[in-house]
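Note that one protein chain of the assembly has been removed; the remaining protein chains are unaltered in position.
The block that comes next holds chain A.
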Amino acid sequence: MYSSVVRLQNTFGFFTTVAFVVASLVSLSDFLSARTPTVDLLKTTSLQVVKGRPHYYSSKKEEYAIIKFSLDADLSSLFTWNTKQVFVYVTAEWPSLGSQNNTNQAVIWDKIITAPSSDHLANIGPIERKRLKKSAGGKPIDPSRGKLQLKNQRYKYQITHPSGRIASQEDVVLKLHYNVQPWVGILTWNQEQTWGKWQALKGAASKKFALPALKKKDEGKKNKTTRT
């Protein structure tokens, strides 16, 4: 009794210690790999504001903006052996009346980019999964997935405002953000400043633009969100 219980305890204790140390080292290794994300292009290609019900559960008609944009970014340096997925998202940001800061933020488009090592976890159909796995060519890390080239990309989420009004809003910008989610360790986002080997994401904001005036349009039936 004495020896077997104690041995079991010691074995389990040693196992947890080793697992903890290995996990810590893996997560610390993130700081050793350089991150040099760049954005070459982010601009709107089409703007529209219509009035209707943006969702089937919307209780009232409201104005909502639909935006198409083009994006050219290289996030390939974010893919390391500890990267499980990179979540990329584009927000629209605009100030409130009488405020200088962008106090309104809304995600208009996002994308989960899995690392090849987590392809089997992605929520996609079997054909798409096969295609995705094939695209990695058997490599466990595939930085080429971080290269984003979108032309005239349709929004995924239309923008609304609690006030119900958004037409003719001025000083709107689009911004690209990312969130690196690891296999173990801390979650990281795009940075304003450079820390160590991780460079700030520069040029992530589009030029300021104004939303157009309200365009009369019948209902939001055609506005199904795309699920890519």
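Rule of thumb we're sticking to: a residue touches a chain if its C-beta (ideal position, glycine included) is under 8 Å from a C-beta of that chain, and two chains touch if they have at least 3 such contacts; residues count from 1.
The criterion applied here is as follows: contacts and distances are computed from a predicted model.
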item	value
Identity of the absent chain, which is to be given by its UniProt protein name, from "Signal peptidase complex catalytic subunit SEC11", "Acyl carrier protein", "DNA-directed RNA polymerase III subunit RPC6" or "Exosome complex component RRP45"	"Signal peptidase complex catalytic subunit SEC11"
Contact residue for the chain not shown (choose from A:P37, A:P116, A:G146 or A:G185)	A:G185
Candidates A:A122, A:I141, A:A167 or A:A205 - the one touching the absent chain	A:A122
Residue ranges of chain A at the interface with the undisplayed chain	1-2, 5, 9, 23, 55, 57, 84-85, 87, 89, 91, 96, 101, 103-107, 110, 112, 114, 118, 121-123, 157, 161-162, 177, 179, 181-187, 189, 225, 227
